[in-house]
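Please see the structure below; I have some questions.
The complex appears here minus one protein chain, its other protein chains still in place.
On to chain A.
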Amino acid sequence: MSIETEKIRSIQYRNRNELLKKKTEPYLYLIPTIILIVVLLIIPICMVISYSFFDNVIINKNPTFVGFENFKKIFANKTFFVAVKNSLIFVGGSVVAHLIIGMTFAVLLNTKYFSAKTKAVFRVIFALPWMFTASVIAILWKMLLNTNGVINYFLVEANLTSTQIEWLASRDFALLSVTVINIWAGYPFYMISILAGLQGISTDLYESSAIDGANIIQRFFRITIPQLKPILISLLMLDFVWTIQQFALIWMTTGGGPINATEMLSTFIYKLGFSKYQYSQASATAVILLVVCTIVAIIYVRNQRGQD
């Protein structure tokens, strides 16, 4: 073999090696993250899915495969449908109110009519609920909504009600109360995100529309909303997934009661697992919730791709 041929082969080998390196190197860097995701996410999810197809796992030392038996039991459980109904009301109410309140505050904070100082102060005040943990929010609102609490005091003093209302203990008010608490706790995320989106809209659009004679409402619906659409869709989808999983707030304020008035899918799963020790049925319900959230996530990803 000539020296020249060896040199050519060496160059070819080096090129091939560099190409391989280019292709594989990013994946190698991802390995630690992939390991963590597999251990902390994929394996537990697979375990929960497998649990849902066996008879009572954990309690039963030698569980047997029962197919969709656990799912049948869940669908035969009346409380499950109460939890689904309550979850939909809670999620629907929260998401819509988050959007409206977040949008309103964001628009207010983006307006030119307030000074920068005023805006900064209100930005902090409006964002405060986002800083609190679920336990702090639950304690705070339990005190406010107590029958002897501040809210009832003002309502009675203002002659808006003759008796103290049992906000969290009454079947008529409990679901409304926890939804209001969740709305209060979650709107700042919308507000901050929408505010960031508003600040990214070019003022040229508003100026040219003003020259064309568009009023404030027309500008809002023809410029602001279309410009914010990608952010709003992302927010709505994320909020749906987060709210449907809300547990701590419900558990700490009402525990799913009175009776089943505030029973959500999350509290239903918790009670099945940690109180009734029906881990397989709890897993089956969690799988149903996972499917719903996955569908929403797929829509979200498709939407994001569409924007790209």
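Methods note: a residue touches a chain if its C-beta (ideal position, glycine included) is under 8 Å from a C-beta of that chain, and two chains touch if they have at least 3 such contacts; residues count from 1.
Operating definition for what follows: contacts and distances are computed from a predicted model.
One chain of this complex is left out of the view, and of "Sugar ABC transporter substrate-binding protein", "Formate dehydrogenase iron-sulfur subunit", "Methyl-viologen-reducing hydrogenase delta subunit" or "Acetolactate synthase", the protein name its UniProt record gives is "Sugar ABC transporter substrate-binding protein".
Which of A:Phe75, A:Phe154, A:Phe220 or A:Tyr277 touches the hidden chain is settled by the complete complex: it is A:Tyr277. Touch with the chain that is not drawn comes from one residue among A:Asn77, A:Thr104, A:Thr147 or A:Asn303, which is A:Thr147. Touch with the hidden chain on the side of chain A covers residues 6, 10, 13-14, 17-18, 21, 24-25, 28-29, 31-32, 35-36, 58-59, 61, 142, 146-148, 164, 166, 168-171, 174, 251-260, 271, 274-277, 279.
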